[in-house]
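Down below is the structure, laid out as structure tokens.
A single protein chain has been omitted; all remaining protein chains appear in their positions.
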Amino acid sequence: MNAQPFRLPSGGLVDRTQTLSFRFDGKTYDGHPGDTLASALLANGVRLLGRSFKYHRPRGVLSVGSEEPNALVELRTGARREPNTRATIIELFEGLEATSQNRWPSLGCDFLSVDRLAGSALVAGFYYKTFMWPAAFWEKLYEPVIRRAAGLGRAARFADPDHYEKAFAFCDVLVIGAGPAGLSAALTAGRSGARVILCDEDFRLGGRLLAERREIDGRPAADWVAATLAELAALSEVRTMLRTSVFGLYDHGIFGAVERVNDHVAVPPAHQPRQRGWRIYTKRAILASGALERPIVFPGNDRPGVMLAGAVRAYVNRFGVLPGREIVVFTTGDNGWATVCDLVAAGVRLSAIVDSRSEIDPTFKALAERAGARVFAGGAVEATQGGHHVRGVVVRDSSGKHTTLSCDLLAVSNGWNPTLHLTSHQNGRPIWNEDVQAFVPGTLPPGLAVGGSAAGRFTLAQALEDGARLGREAAVEIGFRPTHIEPIPTTDAETNRVKPIWRVRGGRGKAFVDFQNDVTEKDVELAAREGFRSVEHLKRYTTLGMATDQGKTSNIAGLAIMAEQTGRAISDTGTTVFRPPFTPVAIGALAGHHRGKDFRPVRLAPTHDWSREQGAVFVETGQWLRAQYYPKPGEQDWLTTVTREVLAVRTGVGLCDVSTLGKIDIQGRDTAEFLERVYINGWKALPVGKARYGLMLREDGFVMDDGTTSRLRENHFLMTTTTANAGKVMQHLEFCHQVLWPKLDVRMVSVSEQWAQAAIAGPKSREVLRDILDAVHDISNEAFPYLAAREVTVNGGIPARLFRISFSGELAYELAVPADYGEAMMRALMAAGSPHGITPYGTEALGVMRLEKGHVAGNELNGQTTARDLGLGKMMSSKKDFIGRLMARREALLQSDRPTLVGLRPINNAERLRAGAHFISMGRTANTDNDEGYMTSVAYSPSLGHWIGLGLLKNGPRRVGERIRAVDPVRNSEIHVEICSPIFVDREGTRLHG
Amino acid sequence: MAEQATSSWCRRDAWAAIIQVGQIGAAGEPGVKVQLPANLQLATLIATTGSTGLERITKQLVGLDLPRSASIALSATHGLAWSGPGQWMLLARQRAGFSELTSLLSDEAAVSDQGDARAALCVSGRRAREVLAKGAMIDLHGKAFPVGATALTSFAHVGVQLWRIKDGPDGPAFEILVSRSMAASFWSWFAASAAEFGCNVARPG
Partner (left out) sequence: MRIPCPHCGARDVQEFTYLGDAKPRRPEGLDATEAAMLEYVYVRDNPRGPNDELWYHAAGCRAWLMVRRHTLTHVIESAVPTKSAKAGVAA
């Protein structure tokens, strides 16, 4: 038994010395290295590869490349299962497993084949018209049914186990496509010394030359390809990228590409990515992407066994596979005859050649004779016969007589469309060229040139000539001097006349325009009748040109029929604009390494490992991971832990990492003046060795950030920002300096990363610090009062900075040491504090204590509050100009009923407050009209034994003592609260100054 | 009593617990080598606008010319890397004398210590460029980024400053300063990117 009955006895670029075993729909087949899944299946006589999207019609292989609309399969199994992969570009590997999609229960017997059931109902605009009403039917009835019937394969149900990468490349000249034009462009540019990247989506270089029997310089084209590749390999500045699809062209010569590094093996080798997404920065680019052959629209044109004539040549010449034994060619131009020629050369006889043109070249007639084929000049195929693949065709000859011919392969050719998609990515509109009967590139984006078939210059001679010329021009434009100019290689003769027909009229049955979306000529007619004239609307109404192939084989026929229906020329109808990506791109290739825990960089404090050792639970704050709380064994929930931490600070001493705060070193003669302008409060009078709380507005008058800033020396300040806003504040300060006031002598740099900083808070904090600081530093209340800020030393001379500032309202300090000492500092503080029961605390306890003291934080600094809203209006100096001054004084922002900061406590102490709850006056309906503000932050106060909250309430401060409803429609709760001062603990601040 | 230096106050650099010495990824001759420099000292210098004093004093103190464009001046012991307009990163290969040096410079420049703010590594080897190309949006080709060139940029969304030092025996060599807090994320990306070529990690001294 012949394992591969349709494999020719010799020829092709497959390695017949090796056999690869693979499975399709559970059956095992053999193929060879160099095969695609499509060529291997065809070699085994498998023609039915899938069912169509809408009608579940049988579909086989149409093409030989990435434009394939039909032969979509699910590749691999389990977590690596990938739907909608094109059998025509899947490289065969040992153990490959693929299944057909869109069929139930099996490919051969599909119960959902709506063709048999209700096919005529699924016309253009079907979804829009049928499922309009009632809305509820959509979710419950229509969608589940349609989802079952339609669809394009199933996604894997598990996370992708493979690694993906991103990479960046730079070159002088990018050449897209390694066919004759691309190879000669890369060669001439490379010879001049330019850095060249040559990309091709195929796994072998040569483009159409791999598929054709052509001669260059009197020898087989393969020899020229081999010689060219050898020379390119020897040029050190030329890089060749196989299996790499350039999918997008972006501004300023940037291209997106995806390299299928290990799609051609079952599982990527260890340490290697599956795919790599490239961003390629170029000075010049040459598009040499070739052309895509057009099918013909006639009834039954979607039956397996109807194949593009150029694809037939490729299967014969490149893969050594004969896609059929009884062959009819249906062509509207010379290209169909090239297939006849190659089939004859391969020793294959043909049944018939149907050429829609009435005049046939004598050489073609002679060729037909040699092939033993009948010729139908001025004829057309009006129907195909057969079930799952073609068994025969009905030909109408020039006199109108019908003949039925038996055949198992119908090769069709209707001319070629330049693969010009990338020229459109920057809004370029393709232009209809009457001479070549195709759209050709219109205005090109800067730096891009197009040559060969991609430019509508379809002969091999033109491709070689364009490539050489464009390669040289690109190199010269960017300053390279070609040393010598090699003559352009000569080629054998060819003709490429074509007189396309956009559909065959007169037959019966469905004639498909778009195979992938099951759009027929009737759908296009219907759209035209219903008033659609623009091709963009046609696309959206009929789905023509959507999905994975983006209409690469269908757009032109669709718009030609539209043109005919609306009485316009094709040039007046225009084409849809192509957008990236040219080919489907896995999200993994765009994300690269950045998925899961590597989704974005995480910032860790220098004390992070210490905190982890202490059992911390971490929380994301901006990019940072901060210790949220430190649970001890036996603690049931976070509230128990946080309560313990807060009480430890309030009664003894606690330790908290604050390294994540933004720290900006600001020096220069005008620093104080600069601070005056960026903060709302005054800075000139701040003495050296003191810190001050500062509030910054945006120019629109709303609060941007807050923090303490210390004057270390006369002209040296250290600003701190909130953790989340550090980058934004730095950018703002640079703006103020560089754009607004460049004359000020201000020099700033972020030192956030240089210092590890810890808050030591609680009545015992001074005692702990005394143990840590070198003895020369007096930190008594007199020598180092509240808001003192000084450079000190620890452990016998390690430079450190000490600040007496407090977020908790207790006696507290912040100690900063160089980050390398961060962990040592924590250990030393823990050791020194152990007699006092020192307790590490996290951001949660910090949040509770700041709330107890009425300090605003992120929830209140939400970009919608003014200083006045936060009760900090008095800080605004009237003696100076500062950012945001005027806009903060706008009338609406001064209205007394603006929501303003208040404290809130439950009337029933047992009740829990909820952040986000809205305030409604007693007796009023809870709706937006009666909304008076909302709860911004809540916490359980261990000091008071009940929940407390901060909120923004209309007329807030004047309503202290009033009771109000706090309604939380999200959690469906409501409690009554009393409005109070936002300072809940130690209102006089005695502890702070103690 | 706190005057006495205790052994518990030891430095712990940014790579601690992140990088292990040895081979990562593919076995065999490593395509990439990573060295973690010990004792690298760093400080940002920002010149007073319009003043030439810094140029004079750096020449006098470390014998290096202040680079006026994106390059680094290097000696066996020190370096001055352009680090933005009017800004430089001063580096020293040993700790001793660095604070004295920076205090001498502070008359002519705003000086801010950054030695603890960066995680430094030296990447070299045959495949070094290929690894960096998986995160660098700048061109590190020999002609575009010659020995002595420096750049402030980001690798895989992590802010870095890098410069190219003299080629090693097996290819180009780059010194890279990474924001300390992002060292772990940087290394996660770097290790994954270098794995296919095999990477040897060493920490001298």
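A few remarks follow.
A and B label the chains in the order they appear, each numbered from 1.
FYI, a residue touches a chain if its C-beta (ideal position, glycine included) is under 8 Å from a C-beta of that chain, and two chains touch if they have at least 3 such contacts.
Source: prediction; values computed, not measured.
Note that of A:A230, A:A493 or A:V739, the residue touching the chain absent from this view is A:V739. Remark: the omitted chain is touched by one listed residue; of A:R890, A:R963 or A:H993 this is A:R890. Taking the complete complex into account, B:L152 is the one of B:L61, B:L152 or B:I165 that touches the chain left out. The chain that is not drawn here is touched, among residues A:I254, A:V476, A:M546 or A:L647, by A:I254. Residues of chain A in contact with the chain left out of this view: 250-254, 279, 281, 446, 699-700, 727, 730-731, 734-735, 738-742, 880-881, 886-887, 889-890. With the whole complex as reference, residues 69-70, 83-85, 137-138, 151-154, 159 of chain B touch the missing chain.
Rule of thumb we're sticking to: only the chains that are shown with their structure count from here on.
The geometric centre of chain A is 32 Å away from that of chain B, both derived from CA atoms.
Chain B makes touch with chain A in their complex at residues 1-6, 8-14, 16-17, 25-26, 44, 46, 48-49, 86-87, 99, 109-110, 112-118, 133-137, 139, 141, 144, 156-158, 179-186, 188-189, 192-193, 195-196.
The touching residues of chain A, counted against chain B in their complex, run 163, 165-170, 195, 270-273, 279, 281, 592-594, 597-598, 600-606, 609, 624, 660, 665, 667-668, 716, 745, 747-749, 751-756, 771-775, 794-799, 818-824, 827-828, 831.
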